[in-house]
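The next block holds one structure in the form of structure tokens; read it before the comments.
Yeah, one chain of the complex is gone here, protein chain that is, but the others are all in their spots.
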Amino acid sequence: MSLMRQYKFEIGCLVALVLAFTMTQMGLNRFVFFAGFAVLQYAMIATAWNILGGYAGYINFGTAGFLGIGSYTAIALINYSDASIVEQIIAGGVVAGLLGLGIGYFTLRLKGVYFAIATLALAIVVETIVNNWDFVGGAAGVSILPARNPELLGVLVVHKKLGVFSNYKEFLFFLMAALTIMSVWIARTIEKGKLGRGLNAIKDNEEAAECMGVPTLKLKLITTTISGGLMGMAGAVFPSYLTFVDPPTAFNLEFAVNSLAMPMIGGTFTWLGPILGAVLLGTVQQVAIVTISSELNLLILGLLLVIFVIAAPHGFLGWFMKKNKR
Amino acid sequence: MKSILTNRVRVKLLGGVMAAALLLSAPISTNVQAADKKPIKIGFSMALTGALAGGGKQALEGMELWRADANAKGGLLGRKVEFVYYDDQTNAKNVPGIYSKLLDVDKVDLVVSGYGTNLIGPAMPIVIDRDILFMGLFGMDNNKKWKYDKYFQILPAGPKPAEGFSHNWFEALKELGGIKTIALLAADAEFARNLKEGALANAKKAGLEIVYNKNYPPKTPDFTPIVRAVNAKKPDAFYIASYPNGSAGLVRALAEVGTKAKAVGGGMVGLQFAGLMKGLGPNLNGILNYDFYVPEPTMELYPGAKDLIARYQAKVKAENLKTDELGYYLVPWAYAYLDVLGQTVNAVGSVDDHEALAAYMHKTEFTSVVGKVKFGEFGEWTESRTIVVQYQNIKNNDIDQFSRAGTRKIMFPTDIKTGDVKPYNDLR
Amino acid sequence: MIAELFVNALISGLLLGGFYAAISIGLSISFGLLDTVNIAHPTFLVLGAFLAYILNSEAGMDPLLAGVLMTPLFFLLGLFIYSVYYQFFEKTSAEALRGLAFFFGILFITEVVMIMAFGVDHRMVSAPYANGSLGGSILGMELSVPYRMLSVFVVASIMTLGLHLFFSRTFFGRASRAVHQDMLALSLMGVDPIRVKRIAFAIALATCGVGGALMIIMIPIEPAVGRLYIGNVFAIVVLGGLGSISGTLIAAVLLGVAESVVSTFLGPSWSPAVSFGILLGVLALKPSGMFGVGDTR
Partner (left out) sequence: MSEVLLNIENVTKTFGGFTALSKVSAAVKKGERFGLIGPNGSGKTTLINCISGMLQNNGGSIIFDGKDLKGLQPHQRTKRGIARTFQIPRPFHSMTVIQNLQIPLEFVSSSGTSQKNISEEAMSILEVMSMEDKAHHETSGLTQIELRKLELARAIAVKPKLLVSDEAMAGLTGNEVDEVLEILVKLNEDGMTIIMIEHIMRAVMQFSHRIICLDAGQKIADGLPEVIVKDPAVERAYLGV
């Protein structure tokens, strides 16, 4: 019983995973999976962003760069071999994680806006490289043909009648759910652990933290790596979902906006914030796109951002929790 | 094999008994009986904001004109036509969700594409998954990898669109004579890069020496360094595949810096738009570029296009629409891609039998506002029918001169030719 | 030949730098001096450009004159936006991050307003002084300077140097620079720092009048084009060093020249990587930009 209490969160994760799986088996309206995929992807990106941005206070403005490099790693792998989607995700995570480590080293003396602008610059440099890298389609874009009936470890994953999932999009939805749950678990583990406390000290005052024995550089590097890696994983699923990727899509400004707006709307100080923000803002965006057939859906996003940051200065969770409020 | 099966079964069981029960009760029939006179809903995504919105809004007006015509004639199969469409914000990421909503929630009868290759791509797996007919608008080789038999699209570039697009331009070059070297430049964007690849193949086929082959970022503000770098290579011809911003910048830079190349242009997107033509004015003189429709007398070949454009222009004026004042570029084509679909539906007598619809499309030669349309195996046109025009006699920045014949004379194909190709500098 | 290309590239780069300075100078004030992360700045420039277009095409007004006439309008808009910003963010000392999201919202709203008012098509103007080019042969090199770029450069120079002098020589200018460092000292001097900030922000936004006019003389515009310049303008301001207006000017010219030279010799496709590579390199060596005051917030 005490074991159950100790692993309450992990059990919750498992329940969520089973729930996501059950959803794919219920023959729900397929739109649920499309909208769900988009919201889950946002949730994962926002969670990954928040590990660095919320806990350590380092604003990453180059989310698109990490996502894009994840996407393009997957594309390179598809073009180079017939790697399965799981391998693509791992590779995307590793490459983006290395990029995170690199940017961490490179910008270790940068703080605040300088760090933010440096990450933005990095995203633009990566995009330019991809534009000129014809093996992955370059600026012309690339069309991906997902395997029709993929198998994983001998299990037929997608097949109309015989597969675990009857449809590829349901499989991707489940995959995205699993990745998101994993990210949330990682974020929460960091938050509740020594790393999270160290990052918090860095956010509050980096020099004081360093003088209090917090190895700030090491913690920052670990964090940029994890955060970048998770973003890369979220990006690696993208080519299979879109089947056509070009740099303006993979490096869209929208990612930078959402990845910082969502945690902020939810609340940056805890793992629940980004999820809440992603669900709120992501759902509104998804719904607005498919209900308003004009430019007004962009207006809604704009108004929502302005109203939210004004009305809930500490995020949605800030309304409910006094903790960490200044 | 046995272990795979048991494994699978086990996982399936994990999914729960509930799943099976729900599968049975899931909505199976999305079909609407033709007899009940419910309107036919055509669904699509369209770029109404973002980089491609200019084209998207113009296309949408063209489509609305078709809908008005179709409904005036009693609709399709005696049912009124309705549109269900959403703004994809020129962001491919929004496209899968939109098509899923159209098909699963709005339960539209037919789907057609938005405007442009990268916004058609993400819709492909969804329509293929459901095995339904899909009409594309200005997609470049979207079906190359899928090889889907129910995809058809309107872009008059022939079976190999990338090469077909510039094929005629290289034909027009021959008239100039003495072209031995060529420079190639493309915007770092999907359509432009594909055009340049095609042009490269055509240039090699024509035995031209490639002296310059580079790309530029779409947001480049100043093109004079590029034009000078090209001039330094002394090319006889300069093929440009550009997007609106670059097209305008290059036309200006060419006018300012000058060039000795005899032929300049080719795949410059945006010069067909009223806003740019008006803004560039006399700077355009001498540019040799692709086009789809120009107000030249020989374009009678496209029956009804002239009237259609006149109607569009009147509508823009009357309703004070904030779209392209002239509408030459997209209106006839947006009209045609629905017209072809409508003709097919009426001929087959069904909106549900996608096999029959696709079969009819494959075998038929259509006649629409853009003339004869015949689809090849994977839905591209069987022949390339881009026209090559040369800008000339442009005196000022007055918009009306572009709706008269003579400012964009047709150089190719020869059967509709209205002028002779002249070296760029002769028209400056 | 190579020398000729190089000299031409340098001249083009210098002129382009003038344009970059004109579109960055406002941000250099609002972001560099006042710490407001006004990511909507390029979008306001586009708004200025559209208004210049309308005045030009409907009333036949010269775009630059239109830009000058719009300046008070943008000044008032700046006062209004800063008042809102101050009320909800600065006063509650909210993190810069929230301000960033706020300005993102403003960006989208402004874009939609422009779409509804002006449509989505590309628009250009042609000014009589922006046609043809000044050409000549110097030391056996054929040099050509487009009047379009030259006029943009001249106006941009007057505007940016004027602002530079204003902020370095006048009492108000020095006060604005001081709010950046020491609010308390200002209050002790009897200056209301909030008022100083509000006016400085309004001046920053006022540059969108003439800046917008220069933009439409330089490039064709559509409502979303501002997004493309976010990276550039922030890169220039940060590269120059926050709080240093002269640094912004130098950074703008540096990036202009780098882009121009790379376009000429290496291929235009690589110019963003080179520009932003320079930024990353400078930040790695000197975390506060080229002429930063040393405070690496």
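Lettered A, B and C in written order, each chain numbered from 1.
The definition used in the following text is that a contact is a pair of C-beta atoms (placed from the backbone, for glycine too) under 8 Å apart; a residue touches a chain by one contact, two chains touch by 3 or more.
None of the values given here were measured: they were computed from a predicted structure.
K.L.:
Among the chains in view, which touch the chain not shown?
P.N.:
Touch partners of the hidden chain, whole complex considered, are A.
K.L.:
Kindly state which of the options A:129, A:152, A:217 or A:312 is in contact with the chain not pictured.
P.N.:
A:217
K.L.:
Of A:10, A:134 or A:204, which one is in contact with the hidden chain?
P.N.:
From the options A:10, A:134 or A:204, the contact with the absent chain belongs to A:204.
K.L.:
Since one chain has been left out of the picture, which residues of chain A touch it in the full complex?
P.N.:
194, 197-198, 200-201, 203-205, 207-217, 269, 324, 326
Simple rule for what comes next: only the chains that are shown with their structure count from here on.
K.L.:
Count how many hops through touching chains it takes, at the least, to reach chain C starting from chain A.
P.N.:
1
K.L.:
Quick check: how many Å separate the C-alpha centres of chain A and chain B?
P.N.:
Centre separation, chain A to chain B: 34 Å.
K.L.:
For chain B and chain C, let me know how many angstrom lie between their CA-based centres, rounded off.
P.N.:
36
K.L.:
Where in chain C do residues touch two or more of the other chains?
P.N.:
111-112, 115-116, 269, 272
K.L.:
Hey, what residues on chain B touch two or more of the other chains?
P.N.:
48-49, 51, 53, 188, 215, 217
K.L.:
Where on chain A does chain B make contact in their complex?
P.N.:
18, 21-22, 24-31, 33-35, 38, 128, 131-132, 138-141, 143, 145-146, 154-156, 162-164, 167-169, 241-249, 252, 254, 286, 289-295, 297-298
K.L.:
Show me the residue ranges of chain A that touch chain C in the complex, using the header's touch definition.
P.N.:
The touching residues are 53, 59, 106-107, 109-114, 117-118, 120-122, 124-125, 127-129, 131-132, 139, 253, 257, 260-261, 264-265, 268, 295-296, 298-299, 301-310, 313, 326.
K.L.:
Over in the complex, which chain C residues touch chain A? Could you list them?
P.N.:
Those in contact with chain A are residues 31, 37, 88-89, 92-94, 96-98, 100-102, 104-109, 111-112, 115-116, 227, 230-231, 234-235, 238, 242, 269-270, 272-273, 276-277, 279-280, 283-284, 287-289, 296-297.
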